[in-house]
Every structure is written in structure tokens, then in C-alpha cells.
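Data block below; observations after.
Of the protein chains in this complex, all but one are displayed in their positions.
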Amino acid sequence: METSLNYTIWILILPFAAFVLNGLLSKRLPNQVASAISIISILIAAALSYYLAFVYFTDIGKAAETFMAIKAFDQTWLRFTESLQIKIGFLVDPISIMMLIVVTTVSSLVFIYSIGYMKGEKGYNRFFAFLSLFSFSMMGLVVATNLFQMYIFWELVGVSSFLLIGYYYDKPSAVSASKKAFIVTRFADLGFLLGILLLSYYGNSFDFLEISSDNGAAVSQMGGITFMGMSVLSWALLLVFTGGAGKSAMFPLHIWLPDAMEGPTPVSALIHAATMVVAGVYLVARMFTVYSFGAPDVLEIVAIIGAFSALFAAVIACTQFDIKRVLAFSTMSQIGYMMMALGVSGYAAEGLGFTASMFHLFTHAFFKALLFLGAGAIIHSVHTNDIREMGGLRKYLPISHITFLIACLAISGIPPFAGFFSKDEILAAAQMHGMIYFGVGYLVAGLTAFYMFRLYFMVFWNKNQPAESKVHESPSVMTIPLIILALGSIFAGFVPFGNLITTNGQVLETEFHVSLAAATVGIALVGIVVSYLFYAKPSDRPERIAKSLGGFYRTVYQKFYFDEIYLFITQRIIFGIFSAFIAWFDRNIVDGTINAIGWLTAWISSRIKGLQSGQVQQYAYVFLGGVLIIGLVFFYYWMR
Amino acid sequence: MDILTLHIVVPVLTLVGISLVKGQNMTRWTAAVGMGLQLLLSVYLVFSYLDAKGISPETEVFFTRSIVWFESLNIRYDIGVDGIAVAMIMLTSIVIFTGVFASWELKNMYKEFFIALILLSAGVFGFFISQDLFLMFLFFELAVIPMYLLIGIWGSGPKEYAAMKLTLMLMGGSALLLVGILLLYFGAGALTGTPTFNLHELAAVDFPMEIQRWIFPLTFIGFGVIGALFPFHTWSPDGHSSAPTAVSMLHAGVLMKLGGYGCLKVAIYLVPEAALEMGWIFLILTGISVMYGALGVIKQTDLKYINAYSSVSHCGLVLFAILMFNQTAMNGAVLQMVSHGLMTALFFALIGMLYSRTGTRLVHEMGGLMKTLPFLSVAYVLAGLASLGLPGLSGFVAEMTIFVGAFQNSDLFHRVFTIIAISSIVVTAVYILRVVGALLLGPIKKEKFMNLKDATWYEKLATVTLLLCIVGIGLAPLWLSDMIMNSLESIINQLTGL
Partner (left out) sequence: MIKGIPFEHIMIFSTLLFFIGVYGFLTRKNLITILISIELILNAVNINFVAVNVYLYPEALEGHFFALFIIAIAAAEAAVAIAIFINLYRNIRSINIEKVNEMKN
């Protein structure tokens, strides 16, 4: 059976080849050729992924009513010891296939969209090279058979994100945003790496299947060893989660995501909304068996952090005026949702949260990519990011308007759009686990509807554009991806996730909770209505509310001053104190000691060299004196 | 003539050739051809080593030859290589080959420069093929002494000070080393009746602990000085910043590796018990080196200082890994030597090229070079990414091997220092990105940077050669890692007392 999956390697090779080709020949290739190379390679990869999904779910995947994990191939790449080896492989199981579908679909659409969006930009070929690199890395990440392969591609998506955020490299804000993104995620990756090392030291394997086989028996012995009140396994998994939290912009490692919006909008859509930022969720899901059996305490932390991030980001999103930043905080909030769903999930029959989380990841990819691409189309037309300068655009941008509205409805959880189904499952899972999670989730659902429609109304309604405005709809290469994604946002909710993706591969019976659904839709509608009252027409209500909230509003608007706190810690304390101290210490104490030794030698010699006066007569005196002394000594001994 | 002796003969013949020809063009072409031949020879050596190892996997040292030199003192011309030495020889020939191209436009006393440079490389090659401590020490000195002239004459800034400091500190190290070697020699004489310098004969001698406790620190510090062991590293920033480009490349790329190699093959291989007993002292020092170097970089503004401190950090990691006393970590140490050699050579080459164009090495005076110097800038970014351990480039392979190896020691002391060392990768990312951001990205700082010329063919040749090796190791590390791993058996056996 394994040989029949050999074609899967092309899913990885093609985008990589496109990257190498575009990267090396970026000066020589005409723009159309460069984008064609990238797009064709990703389309083939997408086709192969769809084929793989079809074959897997209908034919080869199922054995004894359970979806199995299959390794298409697994090649040793680096050998540490006999048991610890980094392998590069291709794992086929429901969640990796689901992610492959998401990544290739969104990638293809974003690639096509970029033809229009990036037209005439300098470094057009470079852009497509980086996009291909990203797609390659992301797919390598999702099909990883072992922790270290995941770490390798984890770093690679990190660097492609860095390169793409810093695409406008002559803009200082883009440069610093890209640095920030890389360094914050790198810091989180340190945790991931330490977690991998701990796990592999005790479990003696990097392999996902081995680690999670027999419900994590390989690493469960770590449960016995404790360190500072928690078992080593919990520490390891917590560290692994740190890596995931960094990539997925969970509180308190979220600070890079809003700034990452400095990149071109297609990048934000692909990397910072649909694919890379959910890698953290995917990581936890991939290790879910181990989390669930080995460290339920860590899973609780995951749920708390997810819930808090969801709320935290949703509150901030209500105050921002940059269209992409609102979307960024919304992404953070939705990922918080997914994390929370994973955290509250149990195993097997109680595994609703897991399924819901994956489901939300799937639907979110569509509507969030759509939102970002729509925002891109808007920015492309009006050349500003500030929603206060927009308004009344529905007449000028009809397709963008409709698709944006669909996405807003989907994210707000209005039936029958995709977000409704997944959000409903998440809230049901949260309700089973604890009312506090449900409460937070419920509140966030309302806030989400509010800030999304705030965005929608301020952009498309509100005041009218001046009559002479030259705003016009984007070219069809940009609108067609919007329409496709809109279709996805409408219909993705009807995928029977409970049958396909569950914690243990067996079918999970999910029931539809009418009362819960009604309540969720209710709060979403409340949010929409409030934002309609506030923002559909120009009014001073929002400002009055902001004034009445005073300091709280300012704190929220400044994102709770987290950037400033981090800046203080890194710049003042680490660079300003530690690093400056070391630089001083090295130059003055360590080097000073060395120089002092040299100086001492020179000083002694300068003292001694006075004896070498160059005056022959002095030498003769000394000589005579010496002779005299020797003579006397000999004389003394002879006389005895 | 055997292939190893050829590795010394080719540089020597190149020296003769250089002294015979006239004119800058002839000189540099002679050097390039000679070092090109040397590179081919090393590639051939790698393949023949792999072949020979494939045929007799039990043998440790290949291509051996032993010629009596001073019979009365039992000094022999003992040569031979194992996988580690092969890797280091390969590294040396790549770096010296690119180093020749990096000094292509040198105007001042070019003939003497190339002679000194290639003499230095001959010393390094001799060092790596030696199986006899006396021979090793001889070549070690041969590699260190030309450095004084190279920095003192062709350097920049306070070059006399830097040359003097560097040479004196390294000489101080070799003084300690010589005492250690003589202790080994006479110790072996006292214990077995025949004093010997031969590495493998010495390894078989079971020195009593009282002697080992002297030999280990002497040899470890002796080699550690050139391997930039804290606090004996301060020659490195001054030396590197004053040295001309090719010398910095060779020095950071290869000479500093003599330290790691020596610590592994002399200090630990010959006196394993003392190493196990006293290793923790040096582990603290190397742990400090790693973090201290990395944090020290952040406040530096001169590109060469930045790279020198980052070398302190990376070479600290080499010694750190060696002191973990297990096969994986030591494998990582050797990989790190190769990887760091390649990327630091690339760094210094690029710094030299940027300096020759912009006339400054201060980070804050540059900016936006990506626009006008795309080739050099991309190469710099790649070198930086390799340095911060990006997968797909050589640094990642080395660092991960070290970290996995270091994690095999599970007591708290080792764990703490391992975690400190691993944390340095974040600091590395910080300073690399700061430099890249300030240097290459952003708007162009000065008017005169607008019409800079990008790399010439010889600069491209040097850069691409190094980049290819970095990417090659990064993408397909298995053969190199296995080659080194197999050669570590005897050292591990020494440590475990088999």
C-alpha cells in the first residue's frame, strides 16, 4: 500500500522547485513566467492533495472503522543516535490531509490573487519565490512524521514569514515588524525545542506515531519524574505548547501578529490568517493523544490561554482603526477559540472539542482568507488602511462588498454560513467542560459579531465617498479568488467533520443543539445590531462611548501597552543592562586584565632596561665589581 | 608520495611558484591554481576516505605513514587521517581557496602576503594530518606565526597592537600546551620505558591521576586559547578586526578550529579520566562563552567585532559540546566546527567586500545596501540565517546535534548549562536580525551608496563556493555526520574505559 503513495513527494518537491527556480533566476525571468511557475506548481500540488484526500477518505484510510495514520515515506535525514534520528517523511492521516487541503487551496487562491495585487511591484519574482517557499515549508510542517521534522519546517515557515513581512524592505516599519515577528516566534521556538529535547530524551523517539502509540505509553513513564511540582512530561508538553502559542500568537506572545500586517495583504491572508498561525493549533492537535493522556493539567492551561486570548484580542479589535489590524486581532481571537476547544476536549467519545477545533480551523481558513483578500482589494482601491477614511464603498466595489459581507456573516456565526457550525460545536464542547469557558466563548461570539460589522459598516456604509472618487473594482484575477473563497465560506460548514476527523479516528456522533445555536445566533445578532446603530451612519456615538470609558479605552486602544512592556524588557533590561554590562566587562575587565599583564611586563622591562645604559665604562665597572665578588667568594672558600 | 603528504607539498610548491613569478596577476593566479589543486585533492581525499572506510569499517586511521625523524628522541613523521581530520582538511582547503579570491585586489606587497597566507595554510594542513604530537605542535606553531606578519603588515586600525596581542596570547597558550605535551612524552617514558609522541601509543598508556590532573588543564587551556575559551578570548575581537579579510577568514574559519580539534584529540583522547573529573570546570567556562559572546555582540557596532564575538559564542559551543562527553555531542562539535568555519569565512569575506565599497564597517553608518548590492546582501542574509541556525543551512545541523547530545546528560548541572547554551539561539537571532536590518534593509543612508557596484566575478566565486557548501551540508548532512560519528568511537571508548 505504501508504494502507491510515492507521488505524495511531489506535493513537497514542486513548490520547493518553484522557490529555487524563482529564487535563483529572479533577475532573468519575466514576471509572467515567474508567477506561472509558482502557480502551476501549487496547483499541481493542490490537485495531488485533493486526490490524496479522496483516496484516503474513501479507500485506503479506513481499517476496522478507524482512520489510520499512514507514512507515505520516511527517510533518515540526520542521525543523532540509533534511536534518535531526524527523518523527513510524509504522514497521511485525517488532520494532515485536512491541513493539506486548507494550505493548498488557500495558497493557490492567494497566488492567483497576487498576480493582480502585486502587479508592477518591484521584486515581483522575489515575492512569488517566497510564497512558494512558504507553501513548501507549510506543507512540510503539516505532513511531518516526527517532532524534529515539524521543528525544521516550523523554522522555515518562520523565516518565510519573516521574509514576506519584510517584503517592503526599504520601509523601516516593515523591517522592524519582520524582526519582531521572527524574534518573538524564535523565543517561543526555544520552548518548542526544549520540549522536543525533553520528550525525546525520555521517550527516546521523535516520531509522532511512536510517541502517541498506546495512548502515549512511550512517554508516560515521564509522568513519574517531577520537577517543581509538575511532572516532566507536563513540562515538556507545556514547552511544546509555548512554541505553538508563539506561532499562533497566543497571549502573551501575540505582540508580533498585529505588526506583521506590514507585509503585503496576500501574505497576511495566507500566512497570518489561514495557515501559519494555526500551526500552533495543529501542533497541539497532532500531539493531542499525549496531551490528553499524559498531561491533562497542561491541556487545562491550553484552554485557559486560548480563552483568555480570544477575549483579550476581541476587546482590542473593537477599538482599532487599521482594517488589517482589526482582522489580525480577530485572527488571534479565533485561534484562541480553537485552542480553547482543544483544551476543553476529552478523548474518544468526549472528543468533541478536538473535532470542533479542527472544524473551526478549516472554516476559519476560508472566511479569514476571504476577509483579508477582501481587505486587500479595498486597500488596493482606496490606498489606505484606515477605516475612518473609507466609507460608502459598497457602490464602487460590488463584488468585494458581497464577499466581505458573506465572510462577516460566516465569522459572526450566522447560519447557514460556515462559521456557525464550527462555532456551535466549540461552544457545545466548552459547555460540557466548564461554564466559565462557555461564558467567555459566548461573550467573544458577541464581540466578534460587533467588531466585524463595525468594520463592515465603516467601510461599506457610513459616510459617502466624494463624488469625484476614482475608486473602482479590482481586476478579475483578484475577484475570482474572492468568489471562490466566498463559496467556501458558505458551504464549508456542511462538511461532516465528526465522521472524518476525531481524536481516535473513529466516527464521533455530533448532535445539533438547537437551544445553544439559538443563543449563539442571538448574541451575534445583538452584536450586529449594536454596530449597525453605531456605525451604519456617521454619528458621534462611538466617540461618546469611548470618552465615557476614558482610561480603559485608551489602554485597550494601546493594546494594553504590551508592546511597550516588551520593549522595556528587551531594550532597557536585556540590551541596556545585560549586554552593555558584558560589553563593558569584556573590554575593561577581561581585556583589561590581559592588557595589564602586557603592561606589567613592559613596565618591569623598562625598569630593568636602565641597567643597559650603553655606557661601556659602566659595564666595565659592573664587570669589575662582578670579578671582585667572584674573587672574594672563591677566596673565602679557599681560605676555609 | 602519499595523498596526505601531498597536502603539504602542494602549498609548498605553490609558495615556490609564487616566489618565482612576477607581477600581481601572475602571483594571484599561481595562488589560485595552487589552492584550486589543493581543493581538488581534498575532495579526492574525502572520496578515497569514504571508499577505504567502506572497505574496512573497523580501521580508525587511514593513509597512515610513519617515517623516523629523530631516532634518539623517538620523534616520527607519523601521519594519517580519520573522518574528523578529513572533514577539517576539506574545510581548510575550501576556506583557503576562497581566501585567495577574497584578497584578489590586494595591492600592497601581494607576493609576501600570499606566501605568508599559504604558509599558514600549510601549517594547518600539517596539523590535521599529524598523528604525532611533536609534529602536531610544530605545524601548530607554523600556522600561528605567519599570523603576526599578516596582521602586523597588512592589517588595519591598531594592527601592531592586535598582532602583538594575538600572537602573544596564542604563544602563551602554546607554552602551556608544550608543557602538557612534554609531560605526556616523559610520562609515557617513565611508565612504559620508551617516551613517545605518537597519539595512539600515548592513548594506550594509562597515566596515573596525579599526572593527568596536570596534563588535562594544560592541554585543554593550551588549545582552548586558540579556540576562544572564556576568558582567554580577547585576542579574537581585536585580532579579527585588524586582520585583512582573507586572514580573518582563515583565522576564524580554520585556525580557531585547531583549538577544538586539539581539545578533542589531545586533551580528552589522551587523558580521559582527568577530563571526566575536571570537565565541569571548563564546562562552566564554555557555557559562559556561549552566552557571553552572544550577549556581547548586541552592543557592538563594528561588523568585524560583531562577527568576532559571535565566533566566541559559536566556538564556545564547540568546546561546550566536546565537554558533554558523548558521541552525539562530539559529533555536533565537529559539525559545528565545519559549519562555523564555512559561515564565518563567508561573513568575513562579505564584510571585507562591503568595507571595500562603503569604506566603513560601522553598522549604523550603513543602511539599505540591499538596493544597490543585492548579491552581497542576499549572501549576507544567508550567512546570517545559517548563523542563527535555520534548517536547510549548515548551522542547524550542527547546533541540533549538539543540543540533542547535550541533553543526554540528565543531571541538573548539565541541564542548566545546556538550557543556557540553547537559549543563546534566541540571542543569536536577535543580533543577526539587528545587523541585517540595520545594514541591508531600510532606506539608503548615504548618497554615495547609490552607485555602488555589486560583486565582481572573483567575489562571486568565493561567495558562491562557501554558500554551496553551507547549503549542501544543510540539505544533506547525513554522510558528513556519519563520517564524523564513526571516527569518534575510539575517543568514546577511551572515555568509557573500554
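Labels for the chains are A and B, by order of writing; each one numbers its residues from 1.
Here, a residue touches a chain if its C-beta (ideal position, glycine included) is under 8 Å from a C-beta of that chain, and two chains touch if they have at least 3 such contacts.
Values in this document were obtained by computation on a predicted structure and should not be read as measured data.
Student: Need the list of shown chains touched by the one chain that isn't shown.
Tutor: Answer for the hidden chain's contacts among shown chains: A.
Student: Among A:512, A:621 or A:634, single out the residue that touches the unshown chain.
Tutor: Considering the complete complex, A:621 is the one touching the chain left out.
Student: Where does chain A touch the missing chain, residue by residue?
Tutor: 612-617, 620-621, 624
As a working rule, only the chains that are shown with their structure count from here on.
Student: Sort out for me which residues of chain A touch chain B in the complex.
Tutor: Result: residues 76-81, 84, 86, 148, 151-153, 155-156, 159, 166, 169-172, 175-176, 179, 182-183, 186-187, 190, 193-194, 197-198, 200-201, 570, 574-575, 578-580, 582-583, 586, 590-591, 593-595, 598 of chain A touch chain B.
Student: State the interface residues of chain B toward chain A in the complex, per the touch definition above.
Tutor: Answer in residue numbers: 165, 168-169, 230-231, 233-235, 237-238, 292, 295-296, 298-300, 327-328, 331, 368, 370-371, 385, 388-392, 396-397, 400-401, 403-405, 407-408, 410, 419, 422-423, 425-426, 429-430, 433-434, 437, 440-444, 477-478, 481-482, 485.
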